[in-house]
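The following block contains the structure, expressed as structure tokens.
Missing here is one protein chain; the remaining ones are kept as they sit in the complex.
Entry: subunit A
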Amino acid sequence: MAFQILLNFLLAVTWMFFESSMELSTFIVGYLLGALVIFFMRRFFSSRFYVYRLFSIIKLMLIFLRELLLSNLAVLKVVLSPKLDIQPGIFAMETRLTSDWEVTLLANLITLTPGTLVVDVSSDNKILYVHAMDIEDAEEAIEDIRSSFEKAIMEVSR
């Protein structure tokens, strides 16, 4: 991915030299043309066309913002309810993610969605131990959210 972006910058700079103008608008035109060239040459690269990956990053952010808002509302409801009937607990959750930054990102996303908090990560990075605020009704729904996060992260790293 980094290589493709660098190549795109290089093509844009080459376009600026062709036009012999050092303005931002020329750079942008060159960048778009370079992206087009890389798109048509995409089968010579080992990884995907990098714009797809940008799209999946944006999709991950949108999913995350939606979950943050929804689950914050859920926690506010718990806080404001007159009787506090929560059943906290810690459950283990296996993850299919392998590299360090993916696991870190997943743990951060889980921690920022209310109702769940990562307590520990096993030493082989395979299992996350998650503290849930309301374990009974939450576990299945949480598993759904989790798979959506995990899938989105996998789409980014693929």
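The rule we apply is simple: a contact is a pair of C-beta atoms (placed from the backbone, for glycine too) under 8 Å apart; a residue touches a chain by one contact, two chains touch by 3 or more; residues count from 1.
What we mean here is this: contacts and distances are computed from a predicted model.
Hidden chain, UniProt protein name from the list "Na(+)/H(+) antiporter subunit G1", "Ferredoxin--NADP+ reductase", "2-oxoisovalerate dehydrogenase" or "Electron transfer flavoprotein subunit alpha": "Na(+)/H(+) antiporter subunit G1". Within the complete assembly, A:113 is the residue of A:26, A:95 or A:113 that touches the hidden chain. Touch with the chain that is not drawn comes from one residue among A:22, A:37 or A:79, which is A:79. Where subunit A meets the chain that is not shown, the touching residues are 68-69, 72, 75-76, 78-80, 84, 86-92, 107-108, 111-115, 117-120, 122, 127, 129, 131, 133, 135-136.
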